[in-house]
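Every protein chain of the complex appears in place save one, which is left out.
Think of it as A, B and C in the order they're written, each chain with its own count starting at 1.
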Amino acid sequence: MTKKMKKEAKVLSQKLLADGIFDLWLETEIARDTCPGQFVGVYTVNKAALLPRPISVCEVNKEKTAIRLVYRVVGTGTAEFALYQPGDYMMILGPLGSGFPLEKAEGKKVVLMGGGIGVPPLLETAKRLSEGTDKKALDVITVMGYRNSETFLSEEFEKYSRLYIASDDGSVGTKGNVIDALKEKKIDCDVIFACGPMPMLKGIKAYAQENGIKAYLSLEERMACGVGACLGCICKTKKVDDHSHVKNARICTDGPVFDADDLDM
Amino acid sequence: MTKKMKKEAKVLSQKLLADGIFDLWLETEIARDTCPGQFVGVYTVNKAALLPRPISVCEVNKEKTAIRLVYRVVGTGTAEFALYQPGDYMMILGPLGSGFPLEKAEGKKVVLMGGGIGVPPLLETAKRLSEGTDKKALDVITVMGYRNSETFLSEEFEKYSRLYIASDDGSVGTKGNVIDALKEKKIDCDVIFACGPMPMLKGIKAYAQENGIKAYLSLEERMACGVGACLGCICKTKKVDDHSHVKNARICTDGPVFDADDLDM
Amino acid sequence: MNTKVKIAGVEFNNPVMTASGTFGSGMEYAEFVDLNKLGAVVTKGVANVPWEGNPTPRVAEVYGGMLNAIGLQNPGVDVFINRDLEFLKKYDTKVIVNVCGKSVEDYLEVVERLSDEERVDMLEINVSCPNVKEGAIAFGQKKEALFDITSRIKKVSKKPIIMKLSPNVTSIAEMAKAAEAAGADAISLINTITGMKIDIYKRKFALANKTGGLSGPAIKPVAVRMVYEASKAVNIPIIGMGGIASAEDAIEFIMAGATAVAVGAMNFHDPYLTGKVVDGIEEYMRNYNVDDINSIRGIVE
Partner (left out) sequence: MNTKVKIAGVEFNNPVMTASGTFGSGMEYAEFVDLNKLGAVVTKGVANVPWEGNPTPRVAEVYGGMLNAIGLQNPGVDVFINRDLEFLKKYDTKVIVNVCGKSVEDYLEVVERLSDEERVDMLEINVSCPNVKEGAIAFGQKKEALFDITSRIKKVSKKPIIMKLSPNVTSIAEMAKAAEAAGADAISLINTITGMKIDIYKRKFALANKTGGLSGPAIKPVAVRMVYEASKAVNIPIIGMGGIASAEDAIEFIMAGATAVAVGAMNFHDPYLTGKVVDGIEEYMRNYNVDDINSIRGIVE
């Protein structure tokens, strides 16, 4: 397991990617051992807010020992992060969580499905699975769902995968959500990796079960410690969980990515 | 009375004046109506600390609509202030308090006595009384007490007054406090304006009474509102106070400068 | 859009009030805020005779708030009527006078004196100040004592009565019920939570009084919870306070069950705050299609 640390990270660049969505590169030792699907806890300078904000790692650049975070401004913390300029420092905790099980996609047809701010965590996954950095998939297909025509990161996904888009307003790709796109495009696959809002994840789980596909889902929950100590961020599991000995797994440590079959959603 | 306001002020310059003592110029509308001896409340960005820090106005530059604050770093607030750079903004509330009664020194021999961080508030006082901007004194003498040879602001006082120095360690001027210097130099006067630590002020009050001199003392107390509403910052007075109808005056509004004869110290 | 709220027959233009002791009688803040804009000015506590209050230091800053141990310094009810109430006659806002005392008789005397003052719309009875040794908080920490003082005040008062409750109790619901049972027209909460700060370099209490009352954003979650619990326990209106720093905070209290809210220590952080809260509530109502402020009271699920 990679050693977790809380460290200052240097802002290398930050730009607006789409309405309210920011694209931030941070130079940090944490980059050395980060796997796709893992996240970091980002601290605010604002002392009224003391808990770290969980933000997924979107991309890793090992040469520059840098990670990329793509986040939506939704509250005090993310609003503060958006103000950072190159050269500024931010305090981050990581790497956190377990990431996507790339080995489950090895030599397989994998579909990566992301909705809204669930899109970014899949970029590094797509990259590694297509380039075979760790494990190589047979075929990498991505299905990304957006609100409208602001399809942030889509050109980058095209580099590593066959990309299908769904949009709520129908302005790009399939009108509807990612499952609608999957069905419309009759995409078949062995494995799904997904990240996005709960209704989407529930839909994917059902779809995967019906079609005999393995699905791995990245979940979100309110967190305090981010390291598995506070038991704040649990999700319900089908079986008694190994750590808790009740049917609760910790999203921050046992996840955020879970085998859909293990989840009681 | 001058209208109080809470406004952003622009940092024009900041420099280290002596060990731990900073010299800050702020561009602010508050400069328009500020009298010597008044103070401002300076707010921190740190949201853990919500109360304004009272800092005396050291000098006023009406052309630049700017005020000068000279302060010692002693805690979280002042440590934050020391980080500000030209072009930054700080939130300040003012002008607060009533200031030195310059009219009481008009045509008189006045001694301004400052101890430690009580030195700065007297600079604008010395300037106005010597230049006669508002009222002109017959003679302006200043007696400033320092810890050691770091006699910050002393050259500036020399421009407006005959300056005597006392230092705790005897490295400059009279060894001892400002009263020791007053006695040693056999300075006689009609009026004293003083600012500094409580023991010094008590000594000055006693000295003034013995020698039939009028003394006006600038007091300090922990403050919350700074505008006279919370009753946090009172000092004991001899007579029932006009506002409180008990023997308490509010330092932030009725003071910080008081006629020594009115105080029950 | 309706922002008017009613408490015991008194109609307030909006639910925003000042928390007693943090706004004087409005004089000092009239420079910053148009008092006519406020739902009500709630004055500093006033007693039958002038009180000196506690020695200094009386205030200390703590994380996200402050401690105070003013000790209810006040000029007494006579000066208050002649000066403060006179001053407030210039304004078209409701006036709630906060009343303190050391014995039940003290309270009754002030209540009777104020009962005939036209400028007074309601009385808020402070039985929860943690900073005076005699009486005061004792009435606010025992439900029998609270019941007793409330019913005795109700007997003599010609003005509607708000009982101001202490958070320093095991069950706020029981205290609220006792006040209601004794005839209180409304309750307000929370007063400050007793706290302490020690200067570890001087090895001394930060306050001369040793303990003081904690207020400011730090206490907001406790205050919201108590307003919620009280609102479930009684049917009389509640004035909620404790750490309000924005219109959003004010709405949080209203959704927890408060009919009106009061801004306290954060006036010291931002002297314009009360006015901003009034504006911000209207903005929220516009943005989220709330036609009547009364429609979101206690709406939390």
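Convention: a contact is a pair of C-beta atoms (placed from the backbone, for glycine too) under 8 Å apart; a residue touches a chain by one contact, two chains touch by 3 or more.
Bear in mind that the values here come from a model prediction, so they are computed numbers and not experimental data.
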*With respect to the chain omitted from the figure, which of C:Ser151, C:Asn168 or C:Asn294 is a touching residue?*
C:Asn168
*Hidden partner chain, touching residue among C:Gly101, C:Pro217 or C:Gly264*: C:Pro217
_Residue ranges of chain C at the interface with the undisplayed chain_ = 62-65, 67, 141, 168-170, 193-198, 200-201, 203-205, 210-211, 214, 217-222, 224-225, 228, 243, 248, 251-252, 255-256, 284, 288, 296, 299-301
*Using the touch rule from the top, list residues of chain A that touch the missing partner.*
3-6, 43, 47-52, 93, 221-235, 240, 243-248, 253
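One rule holds for everything that comes next: only the chains that are shown with their structure count from here on.
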*State which chain is most central when centres are taken as means of Cα atoms.*
C
*Whole-Å gap between the CA centroids of chain B and chain C*: 35
*Residues of chain C touching 2+ other chains?*
63-64, 217
*Could you list the positions in chain A whose residues touch two or more of the other chains?*
47-48
